[in-house]
Structure formats: C-alpha cells, structure tokens
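With one protein chain held back, the other chains of the complex are shown just where they sit.
What follows is chain A.
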Amino acid sequence: MSVSHKVGTMKSKQVSSFVMQDEEEGLDTAEGEEWMQGKTLVKPPDQLDLTEAELNEEITRVLKASNPNAPQNVVRYSFKEGCYKPIVFVDQMAIHFELEGNLVHKESDEGRRLMAKQAEVDDGGGVERPDNVAIKAAKREQKLTNQFNFNERASQTLNNTPRDISCQTEPPPRANFSATANQWEIYDFYVEELQRREKSKEKHEGQFLNKEEDKSKKKMIQAETQNDDISQLAKVVKIIERMVNQNIFDDVAQDFMYFEDASDEFRGEKGTLLPLWTFQYDKAKSLSVTALCWNHKYNDLFAVGLGSHEFTQQGGGMLLFYTLKNPSYPEFIFNTASGVMCLDIHEHLSYLVAVGLYDGCVAVYNLKKKTDQPIYNSRASSGKHTSAVMQVKWQKDDLDSNHNFISVSADGRLVSWTLVKHELVFTEIIKLPVIDTIPDDLKDVIPTVGTSLDFHKQKDYSFLVGTEHGKIHKGSKYYSSKFLEKYDAHFMNVTRVKWNPFHPDVFISCGWDWMVKIWDQTMKSPVFTFELKTSVTDVAWAPYSSTVFAAVTTDGKVHVFDLNINKYEALCQQKVVSKKTKLFNIEFNPVHPIIIVGDDRGHVTSLKLSPNLRKKPKEKKGQDLPKGPEVEIAKMEQLLSSMR
C-alpha cells in the first residue's frame, strides 16, 4: 500500500505539479521540454508574464507522499482530556476516480432476486447473463473441478460465412394419354386377350422359352398396338372391301343366290344364261385367258391362267385367283415369266396349284405362302418340256406320299413330276405316237403336239390325250410304250377331251373342226356329234348331271346341251361377250349353278344357268327317285343304248 500509494501520489503529484507549474510559471523547464517535444509553443492567454530573472530562478521541488489536499490541522475533541487535541495521523489517501460497479453476487439476496426476474422474462431460453451463470453453475456442479488447479478457457473457432443457395429440381416428366372406355372396347380387348392366351398356350406346347413369354408380356404391357396396327388393318380393310363390293354388286349377288328365271316355263326346253359378275384385272388386259379352274375346297375361289394362244404374241403371263365375294380385284396375283397355258388345283390340298407355261416350264405355287414365287419350278431341272405345256393334272400322292402331277406338252411327251423336298423330279410316262404322214427320218424331230389330257375319275390310271392332228389316244399309266386305243376324233386340233364324271365309259371331245363329239370308249365312232358353227375351244361336263355339258366357241357363244332332254340341239346358245371376242375356256362350279367363261381379252364372265338347263329327271308320282351317280349312269346308259 505504501509503495503503490507513493507511486500513485507521486504520479498524481507530478501531474498536479505540472499543471500547477504551467499555470504559475510558464514553459521552458527541463521536464516541460521533454513533454512538449514536437508541439508548437502555445501561450495560454492567462499565462503570467515573468521576467527573465524570475524565469531563471531555480525552484526546488520536493516530492512527498503526503496528500497536499489533505488537511494538516485536524483537531478532534477528546472526551478523556476534555479538550481539543490535534490529530497527527491524517488520512492521506486521495481518491482520483470512483466508479460504482453493477455486478451483484449471485448468492446475495439481490442477485437471487434479479435471477428470478430474468428467468421470468426470458422463459428459460438461452440468454446471456443468467444462462452463463446457470451453465457455469451447472458446470461447477457436474465437473467437481479442482478448486485450486482448474483453469477454464474457451475459444471460438472461425465460423464459415453462411451463404444462401436455392435450386429447383426438374419436375417429373409428364405425358398425355387419351382413350375411350366403352362396352365394345372392353369386349374387343378381352377377345384379343383370349386369343393371345391361346397363342401363347400353343407356343408353350411347341417351344417353352421364358424369353418369349417375357417378350409377349412386354408387348402386352406396352400395348399401344404399334406392331399389330397394320396387319389388323389389312384384315379389316379386306372385309370392308368385300362389303363394299357386295353393296355395289348387290343385285348381282341377289341374282346369284335367288334368281330363277321364271320365263323358263314358257320357253319349253330352252334355257338361258344370266350374266353375273365380270372379273377383270387391269394389268391383264393384253393377255387372254388360257386356263380356268375352280377350287374344290373354297367354292367361290377360282384360278385364272393368263397368257397368249398366239405363237407370235408371247409375253409374260399371270396367274390370278378371284373369289366371287370380291369381283373387282383378284385375291392372289402371280406374275410368270412366260404365258400360262394351263393350271390345275390339287383336289385335297387346295393351296397347291400346278401351272404349265408356254416356254415348257411347270411350276407349283403354294397359296399359303406369301411369296410371289412358285415353290417349285422346273426351270433348272433337265426334264423340262421343250415346248409349251398344254395341260397339267394333279395325281394322287405316290407311295412315298409325295405330291405329283402329270403334264402333256406340245413336244409330245407325257411327263410326271414329283415334288420331292425342294425340287421337281420328272419321270417320263409316254411319248405320243407320231402320225403316219410324217416321213420316217423326221419322226424323232417333229413331235405330235398333245393338246389335252384327262384322267378317268374312277380308274385314274386310265387317261385320254388329244392331239393336234385330231386323234385321241387312250392310255394307261402302267403302259409306257403303247397306247391302248386310238380314236379318229376330229379333222383338226382337238382342243379338249374330258371323261364323263359319272359314266365310266363316256367321254367328250371338241375341236377346231366345229365339232363336239361324245364317245363310248368301247366304240370307235362317236355316239353323239354336234356341229357348232365355229371352232369349239372348250367343253365341260356339268357336275350335277351326266347328260349336261356346255361348250364355248370362238364366236363368243356358249352352248349348253342336255342329252336327256334334247339329243340333237343345244338347249341354250347364247352370246355372252361382245363381238369379236373369242371364248377360250369354260368351267362349271362344283356346287353353285354357275359357269365361268374366259375370253381372249383377259376377262372372266360368270353366268348363272337357268332352271331349264339344270333339270333333274322328273319324279314319278309315288316313287322316290334314287339320287346320285347311279341315276346319272343309268341315264347315260339309256341314251347310249338308244343310239346303238
């Protein structure tokens, strides 16, 4: 105390003395110079002006520890002595500065009061003073720190500056979808689903591939029906096309089904042919019809072979398939390199079509396959005909159950073709005999042109071949060197020879010599002969009667005969095409009472037979007439016997 007291008082004394000095005397003392170095001398206005002598006077100062302001003559009354006594020891402390602090000990009453108040105000949140106090208290309670050797120290690390960042994620992608919910939509969907299941069941039976299942499932899931669209559309479009056609040709369709010419009753024996649809194809305009064939399985489907009969006008050819349900456009179209001369549809496998071409090739088409090309073609094989193939006929499957057919061609050979795997294997059957008028050395060179071929319905080894010279040869598949029989049928080209579908001995032939002749195979001369005024190009038996047949001629007329009714005249001779159009082919539909005729313009006309032409023998009262082939045979037999 005494030390600090001294220092403090000395300092204060110094300050006070300096202040006093400055006020009393002036500047320029040694201590004053130190103090006021660098400062300009500013004379205070109330400074005493002293003379030089007075300024130079040395004044000694003594520093004492005593307070100059402290009273030096304090007296106190002493009750002991009853008089005033001077107090020697006077308090020398001088207080220069005093500051009242506001820290309150928290243990004291006031501190506690204040703490309570602050707790009320702040609701126990983290506030500075009471909290710190509280935390510190807690710390002290928990830590049980060493009271003598504990040092608590806190520091603050650098806090990174806070930043505001905001961002927005991309919204999930959206798509539009629209549909209609209707009873029929639901129904259609279920039907499709059932079909799919059936297909997948088949697949399961055939191949069990999990991958396929997954794929089909995926396809169903992604069922926007992208793949099915076009193919489904094709089906629908086909149906619509047929509907439209039916609407357009509605009257024709009605006639086809229901019309029976009532005027036939008044016409006596005669009948008429009612023209129905005409089938034509634009691209076939330059070609003429060379072959017609009905499909046995689908009675409304028929095949048309297009080519050219003229030697000089050979171009390409076509094979078309029409159906009565769609008369405006063919169902199947095949282009061939050369003109089609003949065709035949397999009896049982109605998708197999054998075609004979003008350049001597034979081809087999498979309608089930979607390709344009034939599945078999005889081009490459060596046995192909050297001349136009005039007729092809399917045969029964051979012992190895391979399909086969026989063809006759203008080079005079009958060849059997077998479909073995991927190729056609040929087997020569027989060569047509050369006629006698040709000199011996040319016999090998000049062939006998075979123009027509027909196989017996029941005894299918027996066949007839018609030739260009007007002869008909009967042969058998078992004899390859010789023919069994020869008939001098016509003076000119035999255009068609056909067995009667019912009677086993009867066949019909027609030729360019204007004749149609009916033969009994046991007799050398014809049973019936009919002369039609122009070249007869085709003749066909009716499938429903053994005595009805029809023939077409180059003047565009169709002649229908029924031998049961009239043995000498045609029941109907009707021109069915425009003038100067030649008819080349005729075929009866196996089921419906219609015939189709092909002409040289590439058109096929369908005609309905009037009732008179379709007459069955009259029923005698009270007797049930047995129907069937026996009746037909009996009819024919009757006729034949009458002629003999």
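Keep this in mind: contacts are C-beta pairs under 8 Å (C-beta built on N, C-alpha and C of every residue); 3 or more make two chains touch, one makes a residue touch a chain; residues count from 1.
Heads up, the rule we're going with is that contacts and distances are computed from a predicted model.
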Listed names "Globin domain-containing protein", "Large ribosomal subunit protein uL3m", "Dynein light chain" or "GPI-anchor transamidase", with the criterion being the UniProt name of the chain not displayed: "Dynein light chain"
Touching the absent chain when the full complex is considered, from A:Ala181, A:Ile230, A:Met257 or A:Leu399: A:Ala181
Residue of A:Leu55, A:Val74, A:Ile87 or A:Leu194 in touch with the missing chain, whole complex considered: A:Leu194
Residue numbers in chain A that touch the chain omitted from display: 172-187, 189-191, 193-194, 197, 217, 220-224
